[in-house]
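Please read the structure below before turning to the comments.
All protein chains but one are shown in place.
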Amino acid sequence: MAGKKIATGVVGGSGYSGGELLRLLLQHPAVEIAWVTSRGDKQLEKVHRNLWGSGLRFTTEEAAAPCDVVFLCMPSRESMTRAGQYVTQGSKVIDLGSDFRLKDSALFEQVYGAKHTSWDLVREAPYGATELHRDAIRSARLVANPGCFAYATILGLAPLVRAGLVDLDRIIVDALSGTSGAGAEPSVPTHHSEIGHSAFPYNVIGHRHTAEIEQELTGVAGAKATIHFTPYYAPFARGILSSCHGFLTRRASRADVLELYLEFYRGEYFVRILDMEKEQVSWQYLPYPSVASVAGSNFVHIGADVDEQRGRVVVFSALDNLGKGAAGSAIQNMNCMLGLPEETGLGGVGLHP
Amino acid sequence: MAGKKIATGVVGGSGYSGGELLRLLLQHPAVEIAWVTSRGDKQLEKVHRNLWGSGLRFTTEEAAAPCDVVFLCMPSRESMTRAGQYVTQGSKVIDLGSDFRLKDSALFEQVYGAKHTSWDLVREAPYGATELHRDAIRSARLVANPGCFAYATILGLAPLVRAGLVDLDRIIVDALSGTSGAGAEPSVPTHHSEIGHSAFPYNVIGHRHTAEIEQELTGVAGAKATIHFTPYYAPFARGILSSCHGFLTRRASRADVLELYLEFYRGEYFVRILDMEKEQVSWQYLPYPSVASVAGSNFVHIGADVDEQRGRVVVFSALDNLGKGAAGSAIQNMNCMLGLPEETGLGGVGLHP
Amino acid sequence: MAGKKIATGVVGGSGYSGGELLRLLLQHPAVEIAWVTSRGDKQLEKVHRNLWGSGLRFTTEEAAAPCDVVFLCMPSRESMTRAGQYVTQGSKVIDLGSDFRLKDSALFEQVYGAKHTSWDLVREAPYGATELHRDAIRSARLVANPGCFAYATILGLAPLVRAGLVDLDRIIVDALSGTSGAGAEPSVPTHHSEIGHSAFPYNVIGHRHTAEIEQELTGVAGAKATIHFTPYYAPFARGILSSCHGFLTRRASRADVLELYLEFYRGEYFVRILDMEKEQVSWQYLPYPSVASVAGSNFVHIGADVDEQRGRVVVFSALDNLGKGAAGSAIQNMNCMLGLPEETGLGGVGLHP
Partner (left out) sequence: MAGKKIATGVVGGSGYSGGELLRLLLQHPAVEIAWVTSRGDKQLEKVHRNLWGSGLRFTTEEAAAPCDVVFLCMPSRESMTRAGQYVTQGSKVIDLGSDFRLKDSALFEQVYGAKHTSWDLVREAPYGATELHRDAIRSARLVANPGCFAYATILGLAPLVRAGLVDLDRIIVDALSGTSGAGAEPSVPTHHSEIGHSAFPYNVIGHRHTAEIEQELTGVAGAKATIHFTPYYAPFARGILSSCHGFLTRRASRADVLELYLEFYRGEYFVRILDMEKEQVSWQYLPYPSVASVAGSNFVHIGADVDEQRGRVVVFSALDNLGKGAAGSAIQNMNCMLGLPEETGLGGVGLHP
C-alpha cells in the first residue's frame, strides 16, 4: 500500500456491507485499507471467501486509529457515539448505519426507540443521497449514507414529487430485496430451504426506512409526502426492485415521465433511465429494469409506465442493495468528499448474467 | 382404470397447467384419464418427466371423443369454438383458458383483439371462482376457470370491497409470479441465466387479467372497482403472491380485517387466513403468507395488515399458479359440477420446504 | 380421526423430515396422527406453514404414549434408548435416525463416536431399504430407515455390484443434496445469500453415510465394496442426485446396463428406470434423471451411461431426500410392516415443474 494513498478504516467489516466495502476499496486506485475491525474472532478470509489470499486481517479495536476516511458499518444506535470520536479527531466519516439519517429528533426516538446522544452531529451530517445533497456532502465531515430500500425509492420518486405529478398522500411502494439485505447472520426466514423457492413480505407496517423516505421526498416536494411502503424478500442474493405507484394529478404519458427523469438525472453517471420505446419492445426485451442488470455495480436503473386510462404512474427503480444501496454509494460519497471524480474505482457495470 | 370411474379428457396436455391436471387426475379417486392431446409429436413422459413410467401417452385429436368431463388448456381464442362442440355432445367442460371469462363483449374484443364466436356460451358459463359462484358452477355445463393472477387477487380483495372498507378507485396490486406462469415455452426473460437471480415487471399496463379482476370485484362490491394491477416474475417455479393495497374508507385495525376475512371465508376448506397475533410473532415466524407454503397444493393463504396512522390496508394472497391458480381449481370445480366433496383428490397440503 | 385407523406417533416433528412425515400421514387413508412431539415450545403451524389451519399441535413428551406405529426423528445417539421403550411396549418403530443402521459395533463406535446401549435391537432391526430387505421388514418390530445419500447410492449401485460388473475397490460417488438435507436449523453455509447461487462440497472424507453404503453394497455384492463418497450442497431445497462411477470388469453397453436395472427392479413401483434410447434424444429431452422430477414424491429415477472406449459405467440415481430419502420410505416401510400395499398414501408423483 503506497504511502501517498488515502488511508481508510472500516469499523464492522464482517457483514455483507463491510465485505462489499473491502472489495471496492481494494480496487480503488486512490485509497488503501489501513484497518478493518470486526466483533468476535472471525478470520476475514474465511468470512469473505472471495478475499482468500488477499492477506487482509481483522484488526483489534485498538488498531482502529483515526485515518483519512472511516466507514462505520454498525447496528442502529451504535454509531452515534463512535462517529463523534472520529470526527473530532479529524477523520471524515461515512456512516452506513441509520443513526444520522433522520433530522427530526422526536421521529428518531419513535422509530429507533432510543435517545440520540449526538444530535449536533445529526444536524451537520447530510443525508447521503449524492444526487440530492451533493454540495453538502462535498464539504461534510460526516455523511449519513442512505438505507438501501430508501435510496432506491427516493431516486425512483424524486422527479415525480418535485414535478407535483402525483398525489402526495397516496404513494404506494412495494420493494423486493435480495436476501443479503437481511445481513450475514443466519435466520429461519433467510435459511435457503425456506426462501430459496419463495418470497414473502415482512415489517409490513412501519419499516424504518419509511421515515427517511418520507423525510427526503417531503424535502424534494416542498410539501408533506406520505409513503405507503412495504418490503419483501425474494430469492436472489443481491438487488432491490422498488415499484413506486402514484396517482396522477394531471395527464401525462409514459414519454412525458421518461423525459422528466432524463432531465432530472442529466449528468448523473450512475443513474440510467430505461427510455426504450415500448413500440419496439417485444417480450424478449422488456422496457423495464430488472434486478440482475445492476447487481455488483453502483448503477441505478429506472424505468416507468403510465396507465393513462386509470390515471396511475409507476416507476421502477433497481439497484444493488450492497452496491449503490450501501458500499457503492459510500465510496461515491467518499470520492465526493475528497474531491475525486465520483466514479473513481466504481466504474464497473453489473454482471450479465 | 375401473369402468365406473368418471372419464376425463384433457385438450392441450403438454403445457404446465395440462401437466398439473394430469398429476392431479392420476391421484383423484373418482376419475380416470380417457385421453390427453398435445400439439406436435412430443412424448408425454419426456415432457412431464415426473410421469416417467406412468404409461400415459398423448393421443391424436381424433381420439379426443366426448367424455364426462373435458378440460381445455388452450391459448386465447382457441377454446371458444372447441368448448361448444363438447358441450353440445354432452360433456361438462372446464376451460382453463381465457375465452369465457369476460362477460362484456366490447371489453373482450378490446382485451383479446378478436370477435367472440360463441357468445351464448359465454353468458351461461360462470366465472370459476368457486367461492363466489358455487351455485352456478354446480349446475353449469361450461365453467370459465379464473386466471392465476386474477384468482389470487380476487380472493385477496373480495371481503374488503364487499365490506366497502376501501376506496374502490385506488386499489393497487403488485403480484409476483413464479416462472411457470410464463408457460413451458423457453424464452429470453425466463431463461435461467436471466431470471435465476433476478426479478422484473412485465405487461405493466393493461395485463389481461386486470379485466377479469375488475369484473369480479365490481360484482362483489356492487359498484365499479378499479384495479391498478402490475405483474412480476420472480425466481421460483411455482406460486403467486398478490399484494393488494387499499386506502381505508373508515377506521379499521388489523384484527378487524382478519376477522372480516375469517367470516367471509368461513367453511372454505382451501382458503386459510393467517390470523396470527403480531405480538406473538418474531422475525422467525412472520405473520404473513409466503409463496412456498402453498406450492404444490390447492390452498390459498391470506394475511393482512393495517397502517392505522396512514390509513392503508394491505392484504397478501398466496397460491400456486398451477394449483389453485389453474389445475387445482379446475379439479375443485369439476368436483363441484359432479356433486363430489370439493376436496376430493385435492386434500394434500403444500410442501415444506 | 376415525377409531379404526392405525394410530401413529412422531417423536421430533419440528424438523424437515418430521414435517414431511406429517404431510404424508395426513393424506394416508389408513392412519391417524395420535401425537407429535417437539423440543422447545414452538407452534407446529408456525414451523410448518403448509399445515396452517390443520389443527395439528405439538404435544408434550408425556402424551407420547405407545401406539401402533412410532416414528423417531431424532439426532444421532438419541433414538437408541427411545426405540427400545416403544418396542417393549408393543409399538412398531421406524427410526429415521442413524442409530440402528450399522451392524458392526466397532464401526458404529468409530463413525458415531459413542457406545451403543441397545445392541440387541440393532441386530434385529433390518436396514430399511425396502427393495433389499422386504421380507425382514414385513415382520420387524423396529426398522432402521436408510440415510438419504445412502439410499440413493445403494439403489444406484446394487444391480451393478450384484452383477459383478464393476471393480469393487474403485467406485466413486459424487452426490448433490438440496439444502433441506442440512436440516431446519439455520447456519452460515445454508444461509440463502451464501448458497443461493453457489454449490460446495462438505464432509469430503468420511461422511457417515459412507459406512452404511459400504455395508449394504458389500452385502449385495457378496464381497467387500469400497465406496469413495463425496457429498455436496446445491441451491435447491429438495432432492439428491447421486452419480455413481464404476470401472467395468467386462464389456457392457448402455443398453446392457439399463436392461440389468430393469430386471433388478422389476415390480418395484417406486423405482423408475429412465431407459430412453439415446438416439432418439435431443438436448431438449435428456435421457438422464434430474432432481426436480422426483421432488415431493417417493419415486427414484435411475439412468445410466457407459463409456465403452474408456471402460467406465456411470449410474445416476435421483430421489427426494425428504421423500424416498426419509419420510416417504418410512411410510413405505410402515405399509410393509402393516401388510398394506406399499404405495398406500404414497402414490403421488413429483411436481413438474
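Order of writing sets the labels: A, B and C. Residues in every chain begin at 1.
The rule is short, and it goes like this: contacts are C-beta pairs under 8 Å (C-beta built on N, C-alpha and C of every residue); 3 or more make two chains touch, one makes a residue touch a chain.
The structure displayed is predicted, hence computed values, not measured ones.
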Touching the hidden chain, out of B:Pro75, B:Gly90, B:Gly164 or B:Pro186, is B:Pro186
From the list C:Arg39, C:Arg123 or C:His228, pick the residue that touches the absent chain.
C:His228
Filtering C:Val314, C:Ala327 or C:Leu340 for touch with the omitted chain leaves C:Val314
Could you tell me which of A:Ser91, A:Thr130 or A:Ser290 touches the chain that is not displayed?
A:Ser290
Please output the residues of subunit A touching the missing chain, sorted low to high.
16, 19-20, 23, 26-27, 43, 46-54, 180, 196-197, 237-238, 272, 274, 276, 285, 290, 292-297, 299, 301, 347-353
Could you pull out which residues of subunit B are in touch with the chain that's been left out?
16, 178-180, 182, 184, 186-188, 190-197, 235-237
For subunit C, residues in touch with the removed chain
170, 172, 174, 176, 187-189, 193-202, 204-206, 226, 228, 230, 232, 234-239, 241, 243, 245, 247, 283-286, 288-293, 295, 305-307, 310, 312, 314, 316, 353
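Here is the rule we go by: only the chains that are shown with their structure count from here on.
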Expressed in whole Å, how far the mean CA point of subunit A lies from that of subunit B is 37
Mind checking the centre-to-centre distance between subunit A and subunit C? Centres are C-alpha means, answer in whole Å.
45
So which bits of subunit A are touching at least two other chains?
187-188, 193-197, 235-237
